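I have a structure here, written as structure tokens, and I will follow up with some questions on it.
Rest of the complex left out; these chains stay put.
Order of writing sets the chain letters: A and B. Residues in each chain are counted from 1.
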Amino acid sequence: MKTNAGRFFEDYRLGERIVHAVPRTLSGGERALYHALYPARGALHSSDAFARSCGLPAAPVDDLIVFHTVFGKSVPDISLNAVANLGYAEGRWLRPVWPGDTLTAESEVIGLKQNSSGKTGVVWVRTTGRNQHGAPVLSFVRWVMVRRRAEGAAPETVVPDLADAVAASELVVPKELDFSNYDVALAGEPHRWADYAIGERIDHVDGVTVEEAEHMLATRLWQNTARVHFDAALREDGRRLVYGGHVISLARALSFNGLASAQAIVGLNGGVHANPCFSGDTVRAWSEVLDRAETAAPGVGALRLRLVAVKGDSGAFALKGEDGKYLPEVLLDLDYWVLVPR
Amino acid sequence: MKTNAGRFFEDYRLGERIVHAVPRTLSGGERALYHALYPARGALHSSDAFARSCGLPAAPVDDLIVFHTVFGKSVPDISLNAVANLGYAEGRWLRPVWPGDTLTAESEVIGLKQNSSGKTGVVWVRTTGRNQHGAPVLSFVRWVMVRRRAEGAAPETVVPDLADAVAASELVVPKELDFSNYDVALAGEPHRWADYAIGERIDHVDGVTVEEAEHMLATRLWQNTARVHFDAALREDGRRLVYGGHVISLARALSFNGLASAQAIVGLNGGVHANPCFSGDTVRAWSEVLDRAETAAPGVGALRLRLVAVKGDSGAFALKGEDGKYLPEVLLDLDYWVLVPR
């Protein structure tokens, strides 16, 4: 049997390191496609000239292109037989990725817990993306529920101790990033770090209706091979499940309208894909300011944001019901850190 | 309120200069996407080698990529609350844009006229795109009907005096462009400047049926944020209005079949989006030769063309009815100058 059937719960060993296949060189082509797939308008990633005015040698590859590329590489080894993508934690972007860089990815199994049914288990992995020099560019933890191939004895339960959020002191600001001469007119947003108050909520207003062709183009671009995104025969209604990362990128791009100053993602504290997204859904987004922090870089502050993607009205700020469960219109609840001009 | 709600009629002041946000670096990625989105086959923009044989250092970015990028930047400030895009005039391409160039855009308000209803007004702007050196690459006038936020006193009416067409003497031929060694076989068209007669009409024959995913990819690529193109909830039938510029690029690309010699757009004399285009429409095109001019560049002539996009049969040369109004199958009536080998 030469075909990869994916790993099952009993195939993971605590401490095991899995080298993911297919290194990938990113170029201006991926950047252009990112702009076609998402209404992304952040000036730092859109313009070499703007990036230079902020101390960088050129516009880096969008932070979420890096995330999707590294995540996509992990799919054949981690989530091909996943029942659910349960969460993210301790995500940090560690250095910029430039057009021409080649990314590889590796995961370490850091937790295992068989479910009481004996049919599935939860696997925690820390996935690290590296550039062609072997330097880490992104690291994050995710955990997934994976089927067992056959019922059997449970491994020792190890649940990793994960931080509720990345500490501001552990955020990595790209070397030489300097917002001292930041041009608010070109960036498209008069508001700076000091203008965002903890607890403030922003309705991003705009909406995008998802088409099958679009989310499949995006998901393939990241070499994500999970069948549910591509194969209409897997569901009676012929619809394909939209890759959760597609919703992350849609919501992040929509958040430009009100958060255009949120130039670079540096931390991923947590995230829940609360309900599935399908073609025909109109995705909107709202944000909440969770925390603020200073950084040592000139003119650079950090905001911790909640980014919520919904089907329907983003102005209702839908999140959870009285039972503490996500409302059915909520697609995504993401908790992340961004760098913002002070 | 941190979200951009767009400007309303009373927010414009005559003579005001508006710097549009989000500079954009263009690369081979945008060129590849342009070829995927439109059946573009012009040799000058498709091939570095062909461009070099015409005296240029490499293939420039397609003239309409430049137009869409500059236009898209102006949308959040000019047409987010527009009821209608009324016209174009005095458009001139001023120098080539090369892969790696970064474009910015700025508009000057050159006319204002409140409508008698008091609920809307017409705003005329001259929009200029510049490269990273600050050199202008494109300038054009457009006027839009914009809603008032609230009824109120009308500003002084100023209607700019616009040329019916760009004078041939004002067309800018790219520096060093030389069609002396132009290869008609590689260009795909035996006909040269002298073969096109004023009044001649050409049916471009081919048709392309528009899909939602395609026009949304295109419109996002130009960072055009107008909601009507993306949000199915805005119309009862769930269809999204196709960006008028998408129809311009479709028609221009279709016109290759009969006008493959029309290598570079240098002037935009006028244009009307006569009827809306929706997914499912099959777009066809026909052209009429309006004028001919010589240029000082070696082997380079200019043709003034009418380019008409229609739904249905392009061989019927549909345009206006006996009442002088555009027929319902007409999508676009564009008047522009192109450079053609003599």
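The rule is simple: a contact is a pair of C-beta atoms (placed from the backbone, for glycine too) under 8 Å apart; a residue touches a chain by one contact, two chains touch by 3 or more.
For clarity, every value in this text was computed on a predicted model and none was experimentally measured.
**Q** Total subunits of the complete complex, with 2 given?
**A** Full complex: 3 copies of the single sequence.
Note that only the chains that are shown with their structure count from here on.
**Q** For chain A and chain B, what's the span in angstrom between their mean Cα positions?
**A** 36
**Q** Report the residues of chain B in contact with chain A in the complex, numbered from low to high.
**A** Interface residues on chain B, with respect to chain A: 2-5, 19, 21-25, 27-30, 32-33, 76, 99-100, 102, 104, 132, 211-214, 216-218, 220-221, 223, 225, 227, 230-233, 238, 240.
**Q** Tell me, which parts of chain A touch chain B in their complex?
**A** That would be residues 27-33, 35-39, 41-43, 46-50, 59, 99, 185-189, 191, 195, 202-209, 211-214, 217, 257-260, 280, 282 of chain A.
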